[in-house]
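The complex appears here minus one protein chain, its other protein chains still in place.
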Amino acid sequence: MLVLPLIVVFVFSFGERGPAGGYAPAFSFDNFLNLGARWAAFKNTMVLAPIGTLACLLIAYPLAYFLAVRASPKWQTMLLILVIVPFWTSILIRSYAWIFLLGGKGLPSLIAAMGLGHIQLINTPFAVLVGIVYGYLPLMVFPIYVSLERLDKRLLEAASDLGAPPMNTFLTVTLPLSMPGVATGCMLVFILLMGEFLIPAMLGGGKVFFVGNALVDLFVQSRNWAFGSAVAVALVLVMLITVTAYMRFTRRWAGGRDDISLM
Amino acid sequence: MTDRNDFISREKFMQELMRYKKGSVSRRHFLGVTGLGLATSVLGATLGRQAMAQTNIGDRVVLASWPNYHDPADFDSFKALTGAAVDLNVFGSNEEMLAKLQAGGTGWDVFVPTNYTISTYVELGLIEPLDMSLIPNYDPASFDPRFAGPGTVDGKIYAVSKDWGTTGMATNTANNGGKALTSWKEFWDMTQAEFSGRTTVHDYQLTTIGNALKYFGYSFNSIDPKELADAEKLLLAVKPHLFAITSDYQPAMRNGDAWLAMCWTGDGKQLNRDMPEIEYTLGKEGGEIWSDFYAVPVGAPHREAAYALINYLLDPAINMKETLFHGQPVADARVNAMLTPERLADPILYPAADLLSALEFGAAQTLTNPDRAELMARFKSA
Partner (left out) sequence: MRLYALAVYLFLYVPIGIIVLFSFNAGKAASQLQGLSVQWYGKALSNTFVVEAFQNSLVVALTSSILATVFGTMAALALQSVKGKSRALFDAMIYIAVMVPGIVIGIATLIAMVTLFDLVNPALKALFAGAANAPQLGLGYGSLIAAHGLFSMSLVIIIVRARISGMDRSLIEASADLGATPWGTFRQVTLPQIAPGILAGFLLAFTFSFDDFIIAFFVAGSNTTLPIYVFSSIRRGVTPEINAIGSMVLAVSLCLLIAAQSILRRKADKS
């Protein structure tokens, strides 16, 4: 059942486009040979998805650390809830708010008013990255928070009692122990980003294209179901390879521990 | 967005309509205040007919159409008259509409195809021949056959004329020393220079590829592989300089993000009306002239309401309100007879004959041609 849809897509990827669009049965590898025509979309995704994941991580980690270690227990739950609340409005509406903020009447006009000249933000990779970080930040904060929260605070105290500088404590104790959370968060965000369509569609103005956008185009505009299926198969393969490699890598990195899972 | 009703506000219109329906004001008063009095003679007949035809047509009708293309006030009054609310879905290209219909289960009752697509829809069995007895407001004799003609396939009427127009460009002249662009050559060249980062093109293969073809002097409808290759080269070179690829460019033009847009007549008129510095012009090499239609997909779930809506929108008085709102010319002589001479001389709606004669209607082949579809997809994903 779970892999059934994949099989259908796999079968269709060997077909061809119908005369007026759609699908006609055939058996050829033409669609796969033609994948180069979407190289730019794959390249965009393969560049922006890791950068987006990394940006999420860099912004989320200090926040998760603050929430788990520094925040007063009284406020902890409240602050945590505040991280998820934005997650509860539709991503569409939140991205729409960013269209306004990054559009000519928003931040750029502020920047121009400060005398820093004209700068275009909307419909750029930067705008898409902002949307990505905004959309997926909670998914990164939570796993890291959980792993930091479990961390035995006595270890930290012991380290500082023994005179270790805070930076050393962080690097040798806190960071390694929070690795499972980091790995989980990154995986989650990365997987979702690889299939992203909405954020580039709304904040990229048709100029920043992910594989997801190319797929939507193939089904909803140029009606080439067979080629679309081939692109989908390629996307799944790329994801499987990168994620498997990533898991191998993080597992070794985390000292062969087995507690890094998808969820 | 401003309230763009030319006569009275939507709320006011509804109030007056309700008062009229309750009988607290006379028909003459109603027609006078709402401005519909201009059309008293025609309206007198149709309103009466519609009031009679108030059989139960259900509570909704689903319409698939284009951006900035209908006066919401007309939908409100349609609901007040018939009880059916209009659910409007907006699309940016004919290809997208075709894709939806091919996949099935759209739930659409009425949609708005462009001239060159209708024969394909008929071939694929996706639209039904219209039952003209349900559209008494459609008077074939008063429609310009140049624009209404493509609705008839094999002697049967499959689609009735909504309006027509051209595809040109809108320039915010404040950013170009007060001058509007006048050719596709300029459009594409200046996009790569002065207007870099400020131009939008349609998310629509016909016009975006077609107007790129015009840069080289080729036919707007070309499917010649060599000519398409030239167009692709141009589009790929231009892409980094575009502000966006979108068929809904009014917001970007209005807030100053975009200075130049590939633009349809009605959007040009709406922009120019609110911001006179934005001018609409045609490319002197040519480009597209088009006409849009109302059609009913096979298996429309609210078929009766679909016909009621088409008939309502083709009522010359309503159609006049629509054209004043959306700024596209209509092919109905009865409507044109009610418009002011200034309106009929508006160069945005009715371009000079020499510009007009260079334009081409879209050709059916462009809709199904795989090369054009793939070129557009490659351009977007580049």
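Labels A and B are assigned to the chains in the order they are written; within every chain, residues are numbered from 1.
Throughout what follows, a residue touches a chain if its C-beta (ideal position, glycine included) is under 8 Å from a C-beta of that chain, and two chains touch if they have at least 3 such contacts.
Owing to the predicted nature of the structure, the values given are computational and were not obtained by experimental measurement.
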{"item": "Of B:P67, B:P129 or B:G149, the residue in touch with the unshown chain", "value": "B:P67"}
{"item": "Touch with the omitted chain, as defined above, among A:L33, A:L155, A:L171 or A:L240", "value": "A:L240"}
{"item": "Hidden partner interface residues of chain B, rising order", "value": "1-3, 59-60, 62, 67-68, 85, 87-92, 103-108, 248, 250-251, 255, 299, 301"}
{"item": "Touch residues of chain A, complete complex, unshown partner", "value": "1-6, 8-9, 12, 23, 59, 62-63, 66-67, 70-71, 77, 79, 81-86, 88-94, 96-98, 100-101, 103, 105, 134, 137, 191-192, 194-195, 197-198, 202, 212, 215-216, 219, 225, 228-229, 232, 235-236, 239-240, 243, 261-263"}
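Keep this in mind: only the chains that are shown with their structure count from here on.
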{"item": "Where chain A and chain B are represented by their mean Cα positions, the distance between them in whole Å", "value": "39"}
{"item": "Sites on chain A touched by chain B in the complex", "value": "17, 19-22, 37-38, 40-41, 103-105, 120, 122-123, 205-207, 209, 213-214, 217-224"}
{"item": "Residue ranges of chain B touching chain A (in the complex, touch as defined)", "value": "93, 95-96, 98-100, 102, 120, 123-124, 197, 203, 205, 239, 242-246, 252, 255-257, 367-368, 370, 373-374, 376-378, 380-382"}
